[in-house]
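One chain of protein is taken out of this complex; the other chains stay put.
In order of appearance the chains are A, B and C, and numbering begins at 1 in each one.
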Amino acid sequence: MSGSSFGNIFKITTFGESHGKAVGVIIDGVTPGIEIDESDIQRQLDRRKPGQSSITTQRKESDKIHILSGVFEGKTTGTAMGLVLYNEDQISSDYNSIKDLFRPGHADFTYLQKYGIRDHRGSGRASGRETSARVAAGAVAMKILKSRGISITAYTVKAAGISCNKRDFTVIEKNNMRACDSNAAKEMEQRVISLADEGDSVGGIVECTVTGVKPGLGEPVFDKIDAELAKAMISLGAVKAIEFGSGFACADMKGSEHNDSMDKNGFKSNNAGGIIGGISNGEDIIFRIAVKPTSSISKEQKTVNIAGKEQLIKTEGRHDPCICPRIVPVVEAMTALVLIDMYKREAALLS
Amino acid sequence: MSGSSFGNIFKITTFGESHGKAVGVIIDGVTPGIEIDESDIQRQLDRRKPGQSSITTQRKESDKIHILSGVFEGKTTGTAMGLVLYNEDQISSDYNSIKDLFRPGHADFTYLQKYGIRDHRGSGRASGRETSARVAAGAVAMKILKSRGISITAYTVKAAGISCNKRDFTVIEKNNMRACDSNAAKEMEQRVISLADEGDSVGGIVECTVTGVKPGLGEPVFDKIDAELAKAMISLGAVKAIEFGSGFACADMKGSEHNDSMDKNGFKSNNAGGIIGGISNGEDIIFRIAVKPTSSISKEQKTVNIAGKEQLIKTEGRHDPCICPRIVPVVEAMTALVLIDMYKREAALLS
Amino acid sequence: MSGSSFGNIFKITTFGESHGKAVGVIIDGVTPGIEIDESDIQRQLDRRKPGQSSITTQRKESDKIHILSGVFEGKTTGTAMGLVLYNEDQISSDYNSIKDLFRPGHADFTYLQKYGIRDHRGSGRASGRETSARVAAGAVAMKILKSRGISITAYTVKAAGISCNKRDFTVIEKNNMRACDSNAAKEMEQRVISLADEGDSVGGIVECTVTGVKPGLGEPVFDKIDAELAKAMISLGAVKAIEFGSGFACADMKGSEHNDSMDKNGFKSNNAGGIIGGISNGEDIIFRIAVKPTSSISKEQKTVNIAGKEQLIKTEGRHDPCICPRIVPVVEAMTALVLIDMYKREAALLS
Partner (left out) sequence: MSGSSFGNIFKITTFGESHGKAVGVIIDGVTPGIEIDESDIQRQLDRRKPGQSSITTQRKESDKIHILSGVFEGKTTGTAMGLVLYNEDQISSDYNSIKDLFRPGHADFTYLQKYGIRDHRGSGRASGRETSARVAAGAVAMKILKSRGISITAYTVKAAGISCNKRDFTVIEKNNMRACDSNAAKEMEQRVISLADEGDSVGGIVECTVTGVKPGLGEPVFDKIDAELAKAMISLGAVKAIEFGSGFACADMKGSEHNDSMDKNGFKSNNAGGIIGGISNGEDIIFRIAVKPTSSISKEQKTVNIAGKEQLIKTEGRHDPCICPRIVPVVEAMTALVLIDMYKREAALLS
């Protein structure tokens, strides 16, 4: 209701600000008897954490996961899992200089308008740090989905104006951009570094492919699987757009081109992106999201303070000049959370 | 949970198939004491109903609204409103020939996979007819929002490959495409008719502008106002993509370009589309959706029947060759439902 | 959120006032492929409807059910079922004389305080008529539960000060009190009629026994099966109390007496009422509810009008002098709704 919960049956509720004591998540609805330990979760968190490469922020967050409940002798008990990550690098004084300023592109202004009070350290609740709780919960979901043969892979397809020319999944974790084309990745990285040197940042596009989803998953009307995925993705602060299958290109297509016809071997195209009427058709689920350029830049920008007085601002410290590589595991986590919930909703309906 | 409800406080739950007895909606959480009568709702339904012009389907649905509860002596009582539209033009035998065929682009295959049973008449629950319940509920929401100074306007900005060159809101209801540019509208209509004559259909892009939303509306983390709007829009069967503000264009932008900086007069640009960190910033909320070409076309297409045997199919009858003009009131209704819920969520949080 | 929905997966949402056009319910989450027709539902409604015997109100409500959606060729489709009962005997003018009076024991005062507006005809949304929607939905739940071997039986165990001395389920539907003891039933009926002749009413106790629930059903912590049943029962306007198993008697017992110990044949007593830690233990689920005397009596009572002026009031017309017999099917319906939801929640958790 107040924005901290996601999912219906496999339901997560998160808390935590970037510079408070901790971020954490409660997962309710976890299948009992699943083998899981902290390393399953840590692996995903490590993909999201800062300081991984030259093009991610050098902030130090060890992002160490602690399972506080719901697991007994290495297996889930079916009761609520409490997970927590303590914040370590929380030197709030860093933010004193911008305490009363609205950083351009950040939620400083909107949070103060909404709540009448604002934790100005980092971005408080609006910080990307919040997504580590999503990644932790998603790791649990993925463990269950994997046993059902489902594979979720997200990757950068465009950044800093450079597009991937192929979809080579084997290289994604081998380049700093998490791009699906090594050559493009190199170019992207160079341009990103060059923009970072200018004190600027840049956007990109991340695509996600899900294989192994059986046909018939998803709910009708309001809770279509693509509708839930859209909500999941747009709920990431940096994401401005999402498209499924043909996406915006469908606007220029004719029905006779766009309709995915079937023959005895199945669908002959995938303009639907694997979802028709909100329900999976057995093809790969494919969607793309637009990632805006990081709001925190060290270039000088114009803004106002809380009294409305115009001022100049420079966001000090190192920030990710392009969020794409670090948003990839978050996209996968959110996709996993949508899918596990859909599987459980289906079991409920059919029983 | 099973897809028929939307909203948290101003919550709607719908029912109904295209060729069953009726479609309807229960609205719970309606502010008491609001003056409303059936004409307020009928006006919006008339904008969605078929048969409005040469480029909408000629099916006859009078779409007459009946308020069954929740209104007493012309005012809402604060208890659940039950609204129903009886189906009239339900000649099921029209569909006998395609009873066992999967129509390309339709949810026939996926519904059968999910439920193991399928109402083949029209598209059953997956029919666009379902959206009339949304429009009815949205009309109630709009009535309340209007008194808060909020105005929601959707319009076609592209169709059949032709784009609007201006945003002239005064012409929207005066052309058959509900486009915001009279000249473009004429061209669009010609091409749409020409494609219809070929037995084909075509897609487009609809934009929505919301004015009058005060800054500070929306929830953090998962229930960001744009996340809820994205879910609302992608939950429309024909919508394949959504973008807010700069949208996909942000992928190629630098932070210094994309950040909407402020001066003493407010924001100097609106790449954010009126929403930062999921919360309104007081600027116009702007988003665009991609509308796929109508799946029902009279051109012959390849498909299979439920036994997997290949067959040819022609969808008889008149269908909308371009859904844009009729989806416009649905987009407005869904936007209204998201916003009214957000206003009520805010009142709840702050109290 | 605003009180018109019940259940999580098998979820019902109701609407309707006693003297409006109709009452109805949408059921979302119905298992697809279940054979059902209107007679399955009508049978239960007929047990609740007025005018069944000399001790129920003589109002004429045919309570005829109409299935508007979700059923195709005699089977549920898995999509939302819309059910409606049109109101027939709605002569509002009967209520003109009490339009501005607060009837003692009725929700007239509290509704006006809450909403600032009130449908004074009958009791509006607060009328017992609302429960017919519950009974309709419960009938669908029962159909599914029956196939799982679950049997739900409610019956009057006390009324007008007379208690049943045995639990003879075969006589319940054969006496006007729906009591489980024929002799007691006769005595009860006489006293009830005699009280009715005096223009008065009287309360009673209804018990419910559920057999066939497998051990392990129910959720931990907040959504214990007894917690959900308690909510379900106390949500009936006339119910002032509920107790499970030993109930209030447990207050005077020692642990060594109260603990239900097990031997190799299972539990040796059932003080738990079939539920421990909120989860079924395989024994019969047993609970009792206290039903207050009907508020509507023809005896003259003191009250005030909406201006605060003292007045005398006589509730004209025939009313149930004891609600027990008519609340029995409602208790069964609500029990069925709780149980079906729990079965579906279990399937979701374990999947």
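In the analysis below, a residue touches a chain if its C-beta (ideal position, glycine included) is under 8 Å from a C-beta of that chain, and two chains touch if they have at least 3 such contacts.
All of these numbers come straight from a predicted model, not from anything done at the bench.
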Note to self: Among the chains present in the display, which ones are touched by the chain that isn't there?
What the structure shows: A, B, C
Notebook entry, point to check: Of the residues C:S39, C:S54 or C:T110, which one touches the chain left out of the display?
Noted result: C:T110
Next item on the list: Give the residue, chosen from C:G20, C:G122, C:G218 or C:P325, that touches the chain omitted from the document.
Entry: C:G218
Margin query: For the chain not shown, which residue from A:P50, A:G70 or A:G128 touches it across the whole complex?
Written below: A:G70
Next item on the list: Could you list which residues of chain B touch the chain missing from the display?
Entry: 9, 29, 31-32, 78-80, 220-221, 343-351
Item checked: Hidden partner chain, residues of chain A it touches -> 1-5, 8-9, 11, 13-17, 20-24, 26, 28-30, 32-33, 66-70, 72, 75-82, 84, 114-119, 124-125
Note to self: Contact with the hidden chain only, please: which chain C residues?
What the structure shows: 1-6, 8-9, 14, 102, 104-107, 109-111, 113-115, 123, 125-126, 130, 158-159, 161, 195, 200-205, 214-224, 226-235, 237, 240-264, 268, 271-273, 275-282, 290-297, 299, 301-304, 308-310, 345-346, 348-349
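Basically, only the chains that are shown with their structure count from here on.
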Check: Based on CA centres, what chain would you say lies at the far end from chain C?
Finding: A
Next item on the list: Indicate, using Cα centroids, the chain positioned nearest the centre of all protein chains shown.
Entry: B
Check: If you average the CA atoms of chain B and of chain C, how many Å lie between those two points?
Finding: 39
Notebook entry, point to check: How many angstrom between the C-alpha centroids of chain B and chain A?
Noted result: 26
Item checked: Multi-partner residues of chain A (each touching 2 or more other chains) -> 9, 220-221, 345-346, 348-349
